[in-house]
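A single structure is presented below for examination.
Yeah, one chain of the complex is gone here, protein chain that is, but the others are all in their spots.
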Amino acid sequence: MRISGKGLVDRSKTVGFRFDGRDYTGFQGDTLASALLASDVRVFGRSFKYHRPRGVVTAGSEEPSALVTVGRGAAQVPNLRATMQEIHAGLEARGQNAWPSVNLDLMAVNDLFAPFFSAGFYYKTFMWPRKFWEALYEPAIRRAAGLGALSGAHNDETYEKAWAFCDLLVIGSGPAGLMAALRAGRAGADVILAEEDSRMGGRALAESHEIGGQPAAEWAAGVVSELAGMPNVRLMTRTTVTGAYDGGTYGALERVGLHLASPPGDLPRECFWRIVAGRAILASGAHERGIAFSNNDRPGIMTAGAVRAYLNRWGVAPGHAVTIFGNNDDAHRTARDLAGAGVRVAALIDVREDVEVAGNFPVHAGCRIVDTVGRMGLREVVIADAAGKISRIVSDCLAVSGGWNPALHLTCHMNGRPVWRDDIAAFVPKPGMVPGLEAAGAANGAFSTRACLAEGAAAAGAALEALGRKTVTLDVPVAEDGAVRLRAYWEVPEPRHRAWLDFANDVTTKDVRLAAQENFASVEHMKRYTTQGMAPDQGKNSNVAALAILADATGRGIPETGTTTFRPPYVPVSIAALGAGGQGAGFAPQRFTTSDRAARERGAPMIEAGLWYRPSYFPRPGETTWRESCDREVLMVRDRVGVCDVSTLGKIDIQGKDAGRFLDLVYTNTFSTLKPGRVRYGLMLREDGLVMDDGTTACLAEGHYLMTTTTAAAGPVMRHLEFVHQAHCPDWDVQMISVTEQWAQFALAGPLAREVLNSVLESPIDAARPAFLGVIPVRVMGVEARLFRISFSGELGYEIAVPARYGEALYRDLVARAESLGGGAYGMEALNVLRIEKGFITHAEIHGRVTAYDIGMAAMVSAGKDCIGKAASQRPGLSGPERELLVGLRPIPMSRAIGAGAHLFDEGAEPVSANDQGYVTSVCWSPTLKTHLALAFLKNGRARHGERVRLVDHLRGTDVICEVMHPVFFDPEGGRARA
Amino acid sequence: MPSLISKSPCEDLLPVEAGGVKLSEYPVDRVSSVAPFAGKERASGAALKAIGLGWPKPGQSISANGARILWTGRGQAFLVGAEPAGLDGLAAITDQSDGWARLRLAGSGAETVLARLVALDLRPGAFPEGSVARTGLGHMMMILRRDGADAFEIMVFRSMAAFAVRELHHAMTACAARVAAG
Partner (left out) sequence: MRLTCPLCGSRDRREFTYYGDAVYASRPGPDAPPEAWDAYLHLRDNPAGETRDLWYHEMGCSAWIEVTRDTVTHAVGATRLIAERGGGRASGAGSPAKKKAPSKPRGGRA
């Protein structure tokens, strides 16, 4: 119910929303939890395994039970914590894991079978017959348990990622964090203050304390106002720091648009930040823990601190008759705050005998809760005193406090473990576990307001000093400085009914004891066996209690039992946020050639070659299949002329006195003897002797070379050249740089290639100039260009290179001229057929496991000089008759289709891997030779030309006899290119 | 004889504007890579001083008379807006005028936009005017220079011009939406 005169919400702004099909109203500043509690809604969902009705347990992001689904359709998001979801006009939310509704859930029948569903039940039951597990049991079990569901629709929402840099990152804006940010901000440091909540202030918003003589919330607002005016301070609300990583890098998830009724279309829903900080202060506060007792999970049972938060921050009393149960003095404040607001306190129960509490409400010292009543909402609390005498208390809300656990997770993200402090019965961070990160305040085990303020200021001072910055003094305001008084108390002994530890995964104290009994004594084993701590709350509410009970069950102390490993993320992070920018076309950069537009205008389907887009073929009217177009383009090149954009191949400019010597080192053959104006085919090995890449390199002038690489290997070759230079010969006088993008380059191939060129060049060329494998400077329509005479098609071929700004214009012009001569543009499919017909290899053949010997180029490895890979290429086993060698294959009959990836066997041999003789790397239909062709690697293949082998493709069901032949099928003397 | 039509890398793509931030293309200019040969570093620096520039330190650029030189790597710099005169035989020179798309991002939100795509500390103290960095624009290789208090010169491969414009525009509209949402 709503209490007048309390809370920080804006009561002038009402907000309408829906929950589970019913309409409610709340105020601006309400969360779904506070607004529904104000409307006396108690059941928010059903528990994971037993489908028990559950309500809100906390007031913050550690909420384990009130997980709801928000939104509809593709925008639906499951498992949102109702305590974090801000309400906005039109918000629609639903409870989860219940059918047909949270108030009537037929799956609650599971609760009746609870004794069979204890920890690890699926290792002991549902095991037989084995086949049924995968087909029947597991799907059924999965459907029966669970949280929310995804919509299944594609998510079109926008998410983003971003970077931020600062001197000091302050995590948490409670008293400690605000003091730290203030001191560092006033000292002029660049500060980022990250706050998970929608509003800064932390517990200052939830408690009725005073700071510096004013209400804590007012003090906090004043500090925030000063910080907001500092240009060197960045305030980031709704931002959870999710992980601490190496090098002072922190991950953080910002909820950008989840709280808005009508967000602008381009507004990201979430932003995942990487924040690089010189220093960081963890002022994340602490989480209150409960106490395990019979039926401690009913709707209406929550932490004592949460009850104060709902009262003081949202003006909501979660019940009309509230009982408080705890082991510490802090819990008493809930009773005082409630009473002060006029809410009836049904009882204050403290397990300690020696407590004195002033207040107009019944106090039961030395008592414990032994049961609760009220399945759909708490109605009654049953207590026993030291003698065992039972009393029943009518109550609809139970505020439990077992103490506080510092929220120290980030300090342990680099495999650190916290240390146990007996005096507060809690783990605290060990300094220095994450370099540059220190904890302050409640996160550090300092629980009084004054201690938090002081630690925040001190931590900032230490950070400023570590950053080498001048500091300023900051007086610590007056505030309460009460000592922690508690008695460690994890569970009421011998509960008659189940006592819950992990609400989110439905794990009870009995489950933990069962794990110990079955010898899963390590805390890591207990965690996996019981699933305690593995739910979305990652055990924030149950880890310490569970390991305390495990310690007790295994006869060890808590420090000896230890904690499990802490890992990022601290809260659930949507994969959409982590993958922001990577959806669809954003996944990888797209690279377009200068001829791209012209190709698409001609209807060419584009294929991806690495990051590049290249035309596959150019369909002409009447052609209905790619094969028709490809066949026509191949014949067009062989009979007339074709134009193809080859700009994507890597081009590396290499200059210097030692350039030739450098090429001799990276290539197997010799380039220092290459004269200006000449081009040579080169082979490049890896240092382990296997072929890395091939290409042609031209000598443009003395000490000036232009190397080409394949499209795919452009980056790796550049990396390799830089490595060889910097590692092995940094003193050599050689410079290299990529010029791939500078030049648009087009191949002209076919008998009419020269004719086309002579119609665009300012000075005509002939057979002698440039000669085959030559390069000359030319001028084309006023532009300085380079003309190479090289051929990948086996036809008379040239490549003309112009500065890329002229690429589109030149391509269009060349294609038009080619078409006027009966030729035209050709694409990747035809390019591939042409080169297969000529036995030219690509990375289909140079696949990382072949040597120069294998591809028939052993003679290219110069005997007279060293080169990268030479020594290793001479290892035994990298040559000889056992090697699979490059051969050509032709099916018998020639019309039988064959596919790449097929394997080769002797005729008559069983096609199993023991008989494997080799494999096929490239295939095509050759319109030139009217047969299917393949390039393949066959054991001792060069000695087997004329033999027949059996080609079997086990995947596609092909089984064909092939003739083994020389891989150059067409024009073996190479006369056509030399015309 | 007809002449070939030339196109700039971002022709038809720019300018675009959102949230007070504008993305436009620099006018096409002469760009050359300069890499002094062994033992010729000082002479190269002198030749560049003769045109009012000099050899830049790592991470820096020098501007004068409408030209500038940007450090782009170990022993390498890009000369923009001037012919590489007097460097023959002293340094390896290549023409890079066509290989790069050169974009200008300007406006008071420019740094905020770049934070979406650049993993570099761009705070004015860390990256003052004239600073140059080779880093990534998302997954693209980029040469970045701060061209003013609120302006950046962004150079990416010509073939990635359209993609870079897309990514930057997307970041611009996302940032503009945040401002609009208040």
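Order as written gives the chain letters A and B; numbering starts at 1 within each chain.
Just so it is clear, contacts are C-beta pairs under 8 Å (C-beta built on N, C-alpha and C of every residue); 3 or more make two chains touch, one makes a residue touch a chain.
Treat the numbers as computed from the prediction; the structure is a model and nothing was measured.
Within the whole complex, the absent chain has one touching residue among A:865, A:896, A:948 or A:966, and that is A:865. Among the residues A:769, A:849 or A:875, only A:875 touches the chain that is left out of the figure. Of the listed residues A:29, A:175 or A:248, the one in contact with the hidden chain in the full complex is A:248.
Note that of A:260, A:462, A:488 or A:729, the residue touching the chain absent from this view is A:729. Across B:43, B:64, B:119 or B:151, the residue that sits in touch with the chain not pictured is B:119. Subunit B meets the missing chain through residues 36, 38-39, 41, 55, 57-59, 71-76, 119-120, 133-136, 141. The omitted chain makes contact with subunit A at the following residues, 245-249, 274, 276, 414, 435, 661, 664-665, 687-688, 715, 718-719, 722-732, 865-867, 870-872, 875.
Note that only the chains that are shown with their structure count from here on.
The geometric centre of subunit A is 30 Å away from that of subunit B, both derived from CA atoms. Contacts from subunit B toward subunit A in the complex involve residues 1-9, 28, 33, 35, 37-39, 75-76, 91-92, 94-100, 115-116, 118-123, 125-126, 138-140, 157-160, 162-164, 166-167, 170-171, 173-174, 176-178, 180-181. Across the complex, subunit A meets subunit B through its residues 158, 160-165, 190, 256-257, 260, 263-268, 274, 276, 581, 585-586, 588-594, 612, 653, 655-657, 731-733, 735, 737, 739-743, 762, 780-783, 802-806, 808-810, 813.
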